[in-house]
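A protein chain is absent from this complex, but the other protein chains hold their places.
Labels A and B are assigned to the chains in the order they are written; within every chain, residues are numbered from 1.
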Amino acid sequence: MISLSTTPIRSIVIPRYKKDAIVAAVKKGERIDGRRYSDFRRIEVSLNPVSRANGSAQVKIGSTMVITGVKAEIGSPYPDTPNEGVLQVHAEFVPLASPIFEAGPPDENAIEVARVVDRGLRESRFVKLDELVIIPGKKVWSIYVDIYLLDHGGNIIDASMLSSTLALYACRLPRIMVSGEEIVIDRDVYDKQIPLGDPVVSVTVGFIEDYLLVDPSIEEEAVLDGKLTFIFDKKGNLAGIQKTGVKGIKTKTLEQALELSQKKSQELFELIEKVISSSENYSKPLA
Amino acid sequence: MGKYGVKLLRDDGLRLDGRRLDELRKIRIEVGVLKNANGSALVEYGNTKVIAAVYGPRDVYPKHVALPDRALVRCRYHMAPFSTKERKSPAPTRREIELSKVIREALESVIFTELFPRTAIDIFVEVIQSDGGTRTASLTAASVALADAGIPMKDIVVGVAVGKIDGVLALDLNDIEDQYGEADMPVGYAVGLGEIVLLQLNGLLTSKEFIDAVKLAIRGCEQIYKLAKEALAKNYMSVSEPSG
Partner (left out) sequence: MKIKPIVVERQIVRPGDLLGYVEGEQSVSFMLYPDKNVYVKENRVYSSVLGVVVIEDDGISVIPLEGFYIPKKDDLVIGTIVGIGLTSWIVDIRSPYKAVLNGSDVIEDFNPIQHDLRNYLDIGDQILARIVSCDRTRDPVLTIKSRELGKIIDGVIVEVKPSRVPRIIGRNKSMLNILLEYSGCNIIVAQNGLVWVRCSDKERYDAVINAIKMINDKPHMKGLTEAVKTYLQNRLGGR
């Protein structure tokens, strides 16, 4: 029964000594990979590794690797929003990404990532749905954002959010000509960018009791009490939040996590700025 | 002015249903409403009605999926096809799958699962009528049902959603407010422990609004917590009275 959420039973077994080492380090403000509690891992970006997609981006945070592909097609609007384009976000955790992933339809974790990213992109109006109308009430652009997790090294949401944002920036729509009810697509010319607003970024902070860890790795995730994902816009406003994990958090710790993640979000905005302003430097082949 | 120009606040500052900004809807909690389940509860937040049932701890099949050191917690949040304005297909949607996870994690943070290794605790919540706040009402109902089933927990957890309508924060959004408002933030809280066990935000809030919204949600949860505890005690008051 797919909609019966179950305590995860297949998880990576982290040896006890490693768990103890991680917790001991955290209490001293350190981490086993040498980072400070507030550091992100190394982030690598590659734009348009997949040329068949209208836009794509590969993001590696530490060893977590996500490729997001964006496809744009002409379709009908949803009946209750006849003057808006369509945005759909899906995520797949394919089996090759981790020994614990099984083949099959997306499980609750993949669905959660997709929905959190969707909410961030949608609520912030980063994707300007009202500017994606071709023939009002009849034909609109449908933007499909497909997140593919290729290597699970922890903190899937931040890598997914970043790669989705960059893929949308890299996306180019084919030129179209509208005459009356007819739409002609020129599949040889892709020069129109998706109408985009200000970007959002997500910053995930893990917590163990009152201690915080930015960008938890997969080993750290195995010992965390829980995680908080904050989605920010450039002005520091919140465009989404998701708490995950099976332990509660005190309000004071929550507020500290908010402050910490808001500070970190600036680094990600700087990275996005760098990538889109000098995209040639980031158009590397897949790897 | 809300989305699509829908006004959610009246000129007198009250909401469309006459409530103040910090006022909960009428809340009803009934314990032990189902005979077959080990524990059950019916919870209403205004027109939102949900029923929760708990079975367990019980055997897990197949045996190899059982956890050796604690109980498996399995949770299903599901909306009846007739619960929404337009008929909803009975097949599980991505939303129901995400909410099942979010509710399960919130409950797992208080259940003493280590007391029942190799068993499963099954929690089923059905939304009978949906008018906003279904996941938070479901969390409250599930928690009360777990207590009714005699399952040991650190605390009762309850939930309420805070949102932003026409630019101001409001407590316990109904469906219209959720649809046309600027933000919707469901919160699950263990009042005794002082811990937030469920937290999501859909929409836009400034950091300050967020902090205020959390405080408002906690105040709402404290009221609902009191009602939940009263409902649990009410069922059994007769047990300590002398018989006629």
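Everything below uses one rule, namely that a residue touches a chain if its C-beta (ideal position, glycine included) is under 8 Å from a C-beta of that chain, and two chains touch if they have at least 3 such contacts.
Values in this document were obtained by computation on a predicted structure and should not be read as measured data.
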The omitted chain touches B
Contact residue for the chain not shown (choose from B:153, B:176, B:211 or B:227) = B:153
In the full complex, which of B:176, B:193 or B:227 touches the chain missing from this view?
-> B:193
Absent-chain interface residues of chain B come out as 38-39, 56-59, 68-69, 110, 112, 115-119, 147-156, 190-193, 229, 232-233, 236-243
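Note that in this section only the chains that are shown with their structure count from here on.
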If you average the Cα atoms of chain A and of chain B to get two centres, how far apart are those centres in Å?
-> 27
Contact residues on chain A for chain B in the complex?
-> 1-7, 9, 108-109, 111-112, 114-115, 119, 123-124, 226, 228, 233, 236-251, 254-255, 258, 262
Residue set of chain B touching chain A in the complex reads 65, 67, 72-78, 92, 94-98, 100-105, 108-110, 113, 122, 183, 185, 190, 193-207, 210-211, 214-215, 218
